[in-house]
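I have placed the structure first, in the form of structure tokens, so that the comments after it can refer back to it.
For this depiction, one protein chain was excluded, whereas all remaining protein chains were kept in their positions.
Take a look at subunit A:
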Amino acid sequence: MSIVTVQLGQCGNQIGFEVFDALLRDSQSSHGLCCKRENEAYQASCKERFFSEEENGVPIARAVLVDMEPKVINQTLSKAAQSGRWKYGQHACFCQKQGSGNNWAYGYSVHGPRHEESIMNLIRKEVEKCDSFSGFFIIMSMAGGTGSGIGAFVTQNLQDQYSNSLKMNQIIWPYGTGEVIVQNYNSILTLSHLYRSSDALLVHENDAVHKICAKLMNIKQISFSDINQVLAHQLGSVFQPTYSAESSFHYRRNPLGDLMEHLVPHPEFKMLSVRNVPHMSENSLAYSTFTWAGLLKHLRQMLISNAKMEEGIDWHVRPPSSGLPSLGKKSLNKDLHFNTSIANLVILRGKDVQSADVEGFKDPALYTSWLEPVNAFNVWKTQRAFSKYEKSAVLVSNSQFLVKPLDMIVGKAWNMFASKAYIHQYTKFGIEEEDFLDSFTSLEQVVASYCNL
């Protein structure tokens, strides 16, 4: 089943390009470590999901590009066309010449309604091209004005018009020391609105990805392109085809639906984060070998100790022993920074994947008390290797990973709000103080729900 991607704003469009590029490059690679027929099936499945066919055989990404400035979209379109391997649809983009001035209210209340019809038309055309349609993948940042404001508006519209289709928002969490002074306002408004209209919020933190580039990839001058490529690698390892069950031999039809059903059925717990191992530069990859046991051990500890990447994991953090009562468990968690999970999905790709032992993830101590590991944990195993990694594992987790960052952003936004700083820029365009208060309330509730696991 096909997924339609909506790329919003500068961030969304740049990342979207890298994602499609990574997906296609991996599907066309010959390092899959599997037979030719398997490779063809993998390729066909990936193509059906993310690309449509053109007469001369060049796949066209199933995407709609939206930005209020023309520069980034034009760059994106030409980069795709230049690659020669794929391209965007000719009429798949919508842009203006105006920009949003990093103002969420402007994006949400002005640009959104003004261009609603054009944008929804583009999306509708893309959906109609799909033989079987699974849902939307909306890529946006939280801190700016276009991606965040228009993103929230478009997601709401999709909720109304395509209420049975799935919606996953890929959200870029801004740098803690970001440049946009009102980024915290933009962030809380975005998150509170998306929590109502989206099914799943897949979050990537700029800080975390930046560290991966610096420490794991050894990149000296880190550009946005490097960051986006790391992100695309993580997303690719989630969304590339996987087998549908242990004993089946065909690829899963609806990964988006299965993922959401496993991880985000509860309306209060929609925040997902991604961790993957291993991750390194191509040069180092040639000289490294891995075992499943080692990879999974690292991944599990990353989950438990709330580590953002494979380096610098705190091995002292342990799951609480089962003898403690629930109250004791909570205080212990707080002391040792133990990350309690609601649900986890581990996707394994590569050689000897059937021998990989994931029992460590089925420990009830990792999970909240009201969900058993048999319901909370799922694993998808696929033999076909991903992107030149002989073995790779990715964890999509609904856990307390994002509580601290969220709490921090809400706190900072609240401090600004308490002194009414920059509020007039929002009230000018129809976002009143009450809307801010509503956002604060709903996000405080999200934080409280996650803390009470």
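One rule holds for everything that comes next: a residue touches a chain if its C-beta (ideal position, glycine included) is under 8 Å from a C-beta of that chain, and two chains touch if they have at least 3 such contacts; residues count from 1.
Just so it is clear, contacts and distances are computed from a predicted model.
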Chain excluded from display, named as in UniProt, from "Tubulin epsilon and delta complex 1", "Chromatin accessibility complex protein 1", "AP complex subunit sigma" or "Histone acetyltransferase": "Tubulin epsilon and delta complex 1"
Sole contact to the chain not displayed, among A:I172, A:M260, A:V277 or A:V447: A:M260
Touch with the omitted chain, as defined above, among A:E268, A:D363, A:E390 or A:D407: A:E268
Candidate in contact with the missing chain, chosen from A:A44, A:I181 or A:A421: A:A44
Contact set of subunit A toward the excluded chain (per top definition): 37, 40-42, 44-45, 48, 131-134, 163-166, 195-196, 241, 244-245, 247-254, 257-258, 260-261, 264-268, 369-371, 375, 442, 445
